[in-house]
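Heads up, one of the protein chains got dropped from this complex, but the rest are sitting where they should.
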Amino acid sequence: MDHNVYIPKLAKIIQIKEEVGGARAIKTFRTVFTNGHGFDHRCGQCAMLSVFGKGESMISISSSPLVKDYLQFSILKMGRVTSALHEMEVGDLIGIRGPYGNGFPLDRWKGKKLLFIGGGIGLAPIWSVLQTALANKGEYGDLTLIYGARTSKDIVFKEELADLKNKMTVFLSIDVAEPGWEEFVGFVPQNVLDKKPAPANTIAITCGPPIMIKFVIKALKDLTFEDQQIYTTVENKMKCGIGKCGRCNIGLHYVCKDGPVYSWAELKRLPQEY
Amino acid sequence: MKTPETLSGEMMEKILEKRSLPSWVKKLDSWTVYAPRKDENERWNYDIAGSDSVGLDFTVTTLPAKALIFPQREIFLEFLKTAAENRETLEVKEVLPGEKPVVIFGVRPCDAKAISLLDKVFSGDFVDPYYWTRRKQTILVGLACGTPPWENCFCLSTEGSPHSEEGLDILLTDLGDRYFVKTLTENGEKLVNRAKDLFKEPRPEDKKKVKAVHAEAEKKIVRGIKGVKKDLAAKLRGMFDSPLWDEESMSCLRCGICTYLCPSCHCFDINDEVDSVSPLHGKRVRTWDNCQFPDFTMHSSGHNPRPDKASRLRQRLFHKFQYFVETYDKIMCTGCGRCVSLCPVGIDIIKVLDKVSDHGS
Partner (left out) sequence: MAKIEDLKEEARKLLREGKIKYIIGYGTGSNGWMAGPVFIKNPEDVDKLVWDPTCVHNLSRFLVDEKRRKAREKQPDKRPVGIFVKGCDSRAIVVLLQEKFIERNDVYILGISCENGGVVDEHKLTRKLKGEKPKKIELSDNGQFVVTTGNGKVEFPVGELLAERCLECQANFPVISDILSGEKTKRPPEKPFGSIEKMERLSQADRWRFWKEQLNKCIRCYACRSVCPMCYCDECVVDSINLAVSADTTAEEKANKVKWVQRSAESSENFVYHFVRAIHLAGRCIDCGECERACPLDIPIRFLNKKLEKEAKELFGYEVGFDPAQPSLISSFKDEDPGDFIR
């Protein structure tokens, strides 16, 4: 019996952590399928989370595929579905279908240095590839993370980042100076230029607000990174997640299916409609 | 999931007297039979055929046959959340279209070709079970166009023809007082065999007349787009940023007529419809949606990659004439002419595409 691609599998929320409070709240959810093993995923893939009665939302899976105990999603409270998710409690049931998308081509990056550049909630999509690379540290070159948020309160994965500093190079930043903040003050692209990462044998993976990505790519180009060395994820309104409803269609691609991971070289060839 | 059987190798050619058509329909009692019916304004639409009133002297239906296979509204699943003894249970039940074998009479070749294009969209890496449950139960009986149903037909320039067999199970050709019946699939044969006695063998004159009728029909099509498939796609690729789109979309109303009535448009929306809040009970429903609505691509943040009519008109034409061509090597538009004839403000894609072809030359 073929599984119906539109029917989500039920999953229980086993942990909710508030990363950021306030108006632009971010919570991290860990979920477990109620009926056996849901699916395996690749870094960078997403899943459609269902809140029955409200709708579905495409969220990137931020846990590494090496983690088999749960799937992790970090969700910014944005609209109808994400607000409903934020109201949920541990033990509540949601629907999950997936995994969708092309994922990061981690295999092609073996032996290379990996430079992760994230802003705000953008750390979540690259978290899975960062954790996977970290777990297989020997297979890659140096790992570096340049991450920033508006204020220190808007930083996600605060505890994990503190722990990460022991394992790899981490540069943090916030937009405006705060008392007690000793690291870089300014926008993420400015921090990139400040740290001057060398392009040789490096892959840069960036994710964050569209305006940040635009200027990060510009900064990387200024640092002589080539188009095919820069990777990002594209966000688009999605409904079916399987390339049929037409909503995320850009050029010959459906972002849900052929993306959301694109190298800058590939993205430049697509119509600029995202 | 298997696609409908194509040519079984035993294609049949028969003759059916026009006056025997209602009797044939009557014999098809294990199917729900649809046929075109006229309204007060001389417009046609598919309706359940009354066996005594079925006739195929029609032009073209306003709603294409796609509406019977890919309906405006379709239920995906039902959900029910109950709380019993302090434990909440959530039940999610798939709701597939029921068993309803359908025969559609009077499918114009452009509509049938469009359905074969939709078949491509709804299969691939992910197979859409709702579409295919209906598709596999639907038998399409086509009617070749003797004269173009209206002035804005242009099937010949979209790799189609007034007698194209693509997507059909049977093709009927009107020979005056009788139909030339050509079965193209096993399902088509099944229908003919249901009323074997009504069908006669064709004479050589009949076969000759069919060829003549088809050739004549092709000559009567007046409109066409200048650009040839790959050339047009290439031309379009270079015109993404052209001011042409802004000029041509100025009168666009951002309604849904061109897309909803297009036989090959397939964009849809998925929403949850709640029947009761406590206990939570509702359905997840698919409805038609279209790229011309202003909030089609709007993100939750308010950012809209296609904020103006120019970019949306461009998307429609590019999708039909470039993106689909470069993905499937087929033009997604089948030249039915509905969008041209029924646009309330007369936006004419044939004219727009000709401007594209003429651009820079």
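Note that the chains take the letters A and B in the order they are written out, and that residue 1 is the start of every chain.
As a convention for this text, a residue touches a chain if its C-beta (ideal position, glycine included) is under 8 Å from a C-beta of that chain, and two chains touch if they have at least 3 such contacts.
Keep in mind that what you see is a predicted model, and the values were worked out from it rather than measured.
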{"item": "From A:28, A:64 or A:82, residue that would touch the chain that is not displayed", "value": "A:82"}
{"item": "Sole contact to the chain not displayed, among B:152, B:297 or B:311", "value": "B:152"}
{"item": "Contact partner of the left-out chain, one of B:20, B:123, B:242 or B:271", "value": "B:271"}
{"item": "Those residues of chain B which, in the complete complex, touch the missing chain", "value": "39-43, 45, 62-63, 67, 72-73, 151-152, 247, 250-251, 253-257, 260-261, 269, 271, 273, 285, 287-289, 293-295, 298, 300-303, 307-308, 340-346, 348, 350-351"}
{"item": "Residues belonging to chain A that touch the chain removed from view", "value": "23, 25, 77-80, 82-84"}
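Convention: only the chains that are shown with their structure count from here on.
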{"item": "Residues on chain A engaged by chain B in the complex (per definition of touch)", "value": "2, 4-8, 10, 50, 52-56, 78-79, 82, 92-93, 95, 210, 235-237, 239-240, 242-247, 249-252, 257, 271, 273-274"}
{"item": "Chain B to chain A touching residues, read off their complex", "value": "1, 76-77, 79, 81, 88, 90, 92, 94, 96, 121-122, 124-130, 240, 266-272, 274, 277, 280, 282, 284, 289, 291, 296-301, 303, 305-306, 311, 315, 318-319, 323, 326-327"}
